[in-house]
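Mind looking over this structure? Questions follow.
Only one protein chain is missing from this complex, and each of the others stays in its spot.
Here is chain A:
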Amino acid sequence: MSLRLLSLPCEARALALKQLRAVPARSFWSSTASQAATKPSGPEIYDVVCVGGGPAGLSLLSALRSSKSTSHLKIALIEGQDLNKSQQQYGSITGYSNRCSSLTPGSVKFLTDIGAWQHVNASRVQPYHSMQVWDGVSGSSITFDPQPTRSAPYPGYPPTNTSSTIATMTENANLTSGLFTHLSTLPPIDIHSSTRVENIELGTETEEADLSSWPIVTLSSSKQLAARLLVGADGQNSPVRTFAGIPSRGWDYGRMGVVATMRLSSAPGGDARIAYQRFLPTGPVALLPLPGDMASLVWSTTPANAALLKLLPKEDFIAMVNAAFRLLPVDLAYMHTLSSGQAEEVAWREPNTSFSHMQVPPKVVDVQDGSVAPFPLKMRHADTYHGQRVALIGDAAHTIHPLAGQGLNQGLGDAAALASHIEKAVNVGWDVGSSWALEGYTAEQWIKNNAMLGVVDKLHKVYSAESGPVVWGRSLGLDLVDKLGGLKGWFMRQAAGGKRGRGHKAAWMPRLCGRILHLKQLKSYNIRPHINNRRGTVEANPLYLTPRSPVEVPQSSFQPIILSLNRTITPAPITI
């Protein structure tokens, strides 16, 4: 209710406040609304206000600050967590965080170009050079080996780390810490750390200027910021997206991703590290290399299985992880019904199961205490990435199944694209919050992300089958792709995203297709791409009507602010 309180006429506001007083005080509305209402001074004006200090938000701001054209912009960052404290916590961490991501070469290039990669702790990242993927039902497999580079001086030249890396594993905290350090070396931005967004609403027309198209962000510190461009890097339940009235569509997979930090008996693959992924009918299980003999586990499975895995004693959990890469799906299904004793079950089942020792990862010998955590898997895609003075990046714009490890990379891709479109807009004098500046961003990223979301979604569905023609078909397909080097290389390049660098001029053809397909998509929802939430024209576009009356705002619209900015409640998907 308080979310829209300020836009109400005086009498209605008084009434609403009276009603609210009867309700037990909630921390997020507190007394700030009434303070702000009486505050005489106007909001402080910013060029870019970014809500959310995760990898996407921080990399966008790093990119803006490190470019000559955009380094002068007045920027504010709002983050629910204490960024300095997170920084210190990461500095004193023992072992590895369970929230890891696999960065494509394209993402690493972007981070290098903006100067942030050098601030990431290199001793805690692990590139891998080969990937072993196989079908848990049919046993069909595909091996992604390092691609021979054309620039090799002679055949058999040992692959260098940069040219043959499939991806680089890093803890998300290492990345955000590096980005944060990088930002501190650049012209300062106004950081509102451990601060929540209380309210976002459109500004008003005054003597000096007409801010009726500007989002005004009220912080928990009761400070008000007017945003020329409000960037929602605020996660899956993005309050910025809610404010802009941009619908996000998709579905829940009914699966949980179980993450954990594991110790292996040996480093997988030695110098040229290997990542492993096995498709089980309940979902893929993956083991991604971290430095030394450590590895990051992501196991997508049913909520019941996930709950059991979380509760299992240490040795049984370890046995289950080893079994997930070795035993038959039927054995696994049986062991998921036991509340303990999996270690003994695996001990006699494994010698009696045939599997390729070349295919499976080294044995897991330990799990880091307290690192086992489940999170729900879902697919979501916002209808558009921009509205009037609003842009969405990262999880605020899309959520993807982690099986291809693309989630964080998509977020970094958004940041790179948005930064380059803002740069272009500044250079030609466009208002960076205008549709002219932002529509190119949506056109460039939306179709790319939509294609990836679609492919990953179909992969999940195809590999959920336990028997029948779907299994034959997918096995035939996997075997074929494995044997056709050219096609496999193409797939790898798509996944690596290596071509997109900062300032890279996307080919016009995909951009045209992007524009057309995006418009077509919007047309099917019967909405206009431009989010028109100006007063006076909202009736024409009911879909973009931002709820203004207190009764129209459902209680649940409070939740996103808490959930998305307090990351300890919902860990963001860990991508592989």
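What we mean here is this: a residue touches a chain if its C-beta (ideal position, glycine included) is under 8 Å from a C-beta of that chain, and two chains touch if they have at least 3 such contacts; residues count from 1.
To be clear about the criterion, contacts and distances are computed from a predicted model.
J.: Since a chain is absent, check the UniProt entry for it and pick the matching name: "Hexaprenyldihydroxybenzoate methyltransferase, mitochondrial", "Barrier-to-autointegration factor-like protein", "Queuine tRNA-ribosyltransferase accessory subunit 2" or "Nicastrin".
T.: The missing chain's protein name, per its UniProt entry, is "Hexaprenyldihydroxybenzoate methyltransferase, mitochondrial".
J.: Can you say which of A:Ser213, A:Gln277, A:Asn322 or A:Asn409 touches the chain missing from this structure?
T.: A:Ser213
J.: To test your reading of the contact rule: which positions on chain A touch the chain that is missing from view?
T.: So the residues of chain A touching the missing chain come out as 45, 69, 72, 205, 208-214, 228, 424, 426-431, 434-436, 439, 508, 511-512, 515-516, 528, 530.
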